[in-house]
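Sharing a structure below in structure tokens format, with a few things to ask.
One protein chain is absent from this view; the other protein chains keep their places.
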């Protein structure tokens, strides 16, 4: 069960409302790097968490925090839209700045939501729940969460660099700090699961003896002229999972040109294909 | 530029065509864990790669490989659909097995594609390019790629466990091996970028002195009764990025209940809100 | 069957073509509050209408009208795009107004449709037919239609407030009037079905004696501190459907923390979860 | 801010796990009539609530409840998938029942989520946040919520009628009761806003004297032969909003056949159109 | 304006209702080859038709017909769902045929629409209006329409081959005939525009003297070994548009490996990229 106290986790102040910045903030709500995504991702990972129950609790706890982040950002969007022009009169040719504003905002924030936040990204595209990665594999989920928080913190930093509003900068430095913690938190969960050498390759429940070991640690080249692709840590030395040794070589096709033969009657093909 | 030789990277054989398995294989083509996703993700990450050019080349090289994996899987789908029923007569009441087959396949594989593969997932939902994560931050991209290969290998293992066809098992053990390599490859790229202590928090170009350090390494609790959430590696000891020390405490709201005040005239609200 | 006479239901005039307003008008075509939605919603509700056939006819009749509204709005979009800049030269630094215009329009209206309307919303997002609510329950359908016309009229009012063009204002005051009628029309249909006391709770064919009556008219509180949520008509007095009495109390969980146990072998989980 | 106690609002028991019913339950999670929709809709309506703050609190309180309903249903999905076949061996020709099961479930519940719930509907289509109606108009929002709860209760009734599992029936009768309350609750909010005569037409802040009153209460006919469409409460008597009198007549076009003239040079048209 | 007479263009009879076939028929309503697509495509092409007005009228006329085809198919879906099982009791282990039925239908037809048609495809994916091709170029539009009718007729043929129901076969043979006509009709429109030699390359208003003529009629090879790709009509002889002569040669890159240089400060990249 979830509960609320209707308050904000951290104060949200906007000194100079800026509708263009409201549009940018929408990315942190409904973008694939945004807060709906992490809130729902941690929630659904918890719903499928099998094994040690502490991961379920950890996920639900952080899901609750992220719901509060949506609240903060949605409040920030509404406050930044406070003075947005409602009429094209306000942005006539005499006032190109206002024209740029009306042209530059997500019109749906005005036309659909009446100067409020929406679950859409900075270009007005609605968030789509296919971005909720919850695999039933606890290690894959933790890795997906590190990724989500990494892109989330990049976004918060870009938003921070984009604004001069002191209230907005303060709010974003709080969110950046939380993203620092959350990146570390999910990395710590991977460490608790045994670290890279125990965790990888994911899933570690599939016996590696069965996979085609000839290709498990080979860096293959697909350069048109048959040359080696760029060398690096990935082409030499022990593999990160500790189970093999990196090697490198150009790839040549092992399979032939496939043929599906002729089309079946009644399959809607042209007569020439039958 | 890209080139082709029309051949398959690895042989694709199907001994007992199974249209239900064709449906399952579609997830590995057009699912969010599938091969279109990694091919296009590495491609677009390469398109935005700034800094050391070897990462661009590494990404394009692996994108080329993944295109070949789509070829393999699409061939496998078509071969598994070889004997799929084209008529409801074939699966009349007298033959419930065939009925289950026609009811169980993605009908679009038959109705839209004429017994061929499509860029859709196992429930017939088309792949949507919002899943291409390419952030402009090389470390975030590498992390996203580890995640993609982890979910990709989980999927390949589940598909492998689902079939008894020797040809399909062989193909999947090859793909599982490649996913082992690719997980290791992107982890190796993170190591080449300096490893966890240098890489995190992502982006490492934002000065941590500016973020709200009080919250950077605090594990906050959102339990209704004010209790601590489950403790673990994430609540104690040095942070994974080496820049702080984990601590833990329940969270209390720092912000008040927000108020947006009254609605503006002409904003389409009810008179009672003005 | 449907027929056409190629004419418009109401005259569409644009005195001062404004490409930004064309973008705003797109919301009334392809937005979730727009005319494609109501036309198709009434159409599909008619297709599933069982029981008294007059509702089927009512729905098809209004669907025909809404098709005509799409025609009016699409014509208005094309006329407003009449002078849109086709070249970035036209909006060079010397002419920031034109720059705001080119930056502010849906580029697809120009690049995909050659200065014509599209079935997309004001941010260029295509309309998606999942918004067609047709439940097979005639009362739920009527309620959904009131909602659709309410948001439709809000949108038309916002568009009306945004423009000064006399032709556009006249067209929108016509559409606002039709939305007045349509709100009243679907409310009248609910009255014809017996009014709130007969219609609710929807569906009225499910015997209320079977539902868990302890919770049928209880306003439950989910405040973190166990306090009551805000009181109102919903927490006191007879229920609107006339079948119960409102009461109010804080909720406490009746279920335990769920456990899914350990993961199954071969399910792609980590070994630690098995 | 949101808080959790990790417990369920109401007990969730499954006596006879049924993977097909798990698929059906997905509609109540990620379908357009489902719980994600209402949770997020009430949340975002709260984020844009201007005017009397009690509506904001009411909305957030109910959003918290709906989050708990997602928990219940997601648990129910996982429990129903408990024995789902992981291998096609299990559903060989000898066992058509198991074959129907594997063919009939959402394969993503197995392949993507490892026998857990996902934010998708019963056909595996991910929920898309464009269904979150939050208009900035409190009356329109309340009406949208009645609609959401009506379709939600219809769905719960259909699910209830589909299963014989005592635990599932008990859970659904609880959810049906909550939908009864929530329909009444939002109708009560409309009453609190003044009832139909004050609330409609939405938005009531637009002066009706400005709209084209000739068409505000006229039921127009679009029958091919110029006849009247079916008469009813909507064609006669005082309008529901009390502001007019219903009348009825066939419609004839008031506008001419529109002409966009010739295409502009450089607009990508054929030469014949220029 | 559009009008209706509530009747069907052609009789729709179902002798043996088959819910699986209802699912298949959904593809002809909401699939990308379906009737919503052509109805809306011709409608929006008419909305953007500039130049000779007869094309606008032709398009609107055919749009009206296609609306009637949706009616026919939606009626057919509802009739085929007539006896669909509403309960899982009906398809217990003792009755695998019914089990296959419930597992094989689109559950949304039952759960969302109460045994009626929906604007979704055969896998339950909603139709999305991005498939409405209306380019503002009359020749491109006519070509897109030939394509739409070609895939539409293939679909109708596949559906026809799938069923034995005499009523359904009769209905489909009518629709197949209309698709024959419509393919011919749009091809005739291309002929009216001057035929292939005048129409192509589309748009014919761009002066071909400006394009890079070295590559306008060259069939380029992208074979890994530098060999020629398969020869045919496309590699030899006069071009179809009559403006050039086909030739063939392997392609070699004319551009270098691109470099985007280093990342900008404040762009959210890793420090190593700056």
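Note that the chains take the letters A, B, C, D and E in the order they are written out, and that residue 1 is the start of every chain.
To be clear about the criterion, a contact is a pair of C-beta atoms (placed from the backbone, for glycine too) under 8 Å apart; a residue touches a chain by one contact, two chains touch by 3 or more.
In this text the structure is predicted, and so the values were computed from the model without any measurement.
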### Message
Considering all chains of the complex, which shown ones does the missing chain contact?
### Response
A, B, C, D, E
### Query
Of B:43, B:217 or B:234, which residue touches the hidden chain?
B:43
### Query
Among B:84, B:101, B:115 or B:240, which residue is in contact with the omitted chain in the full complex?
B:115
### Summary
Cross-chain touch to the chain not pictured, restricted to E:16, E:198 or E:266, is E:266
### Task
Just the residue numbers, please: which parts of subunit D touch the chain that's not shown?
154-155, 157-158, 161, 224, 266-268
### Summary
It is residues of subunit A that touch the chain not shown, namely 18, 20-21, 23-24, 27, 31-33, 96-97, 99-101, 103-105, 121-125, 151, 154-155, 158-159, 161-164, 222-225, 251, 253, 257, 259-263, 265, 267-274
### Task
Pick out the residues on subunit E that sit against the missing chain.
1, 3, 5-12, 32, 54, 57-58, 61-62, 64-65, 68, 71-72, 75, 78-79, 86-87, 114-116, 125, 128, 130-131, 133, 135-137, 139-140, 143-144, 146-147, 150-151, 153-154, 157, 160, 170, 173-174, 176-181, 183-185, 187-189, 191-192, 196, 200-203, 205-206, 208, 210-224, 229-230, 232-234, 239-241, 244, 246, 251, 253-258, 260, 263-264, 266-269
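The definition used in the following text is that only the chains that are shown with their structure count from here on.
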### Task
Tell me which chains count as touching both subunit A and subunit E.
B, C, D
### Query
Cα centroid separation between subunit B and subunit D, in whole Å?
28
#### Entry: Chain centre separation (subunit A, subunit B; CA means) in Å
10
### Task
Could you list which residues of subunit E touch at least two other chains?
1-6, 48, 96, 99-100, 103-104, 112, 114, 120, 123-126, 135-137, 154-155, 158, 161, 224, 267-268
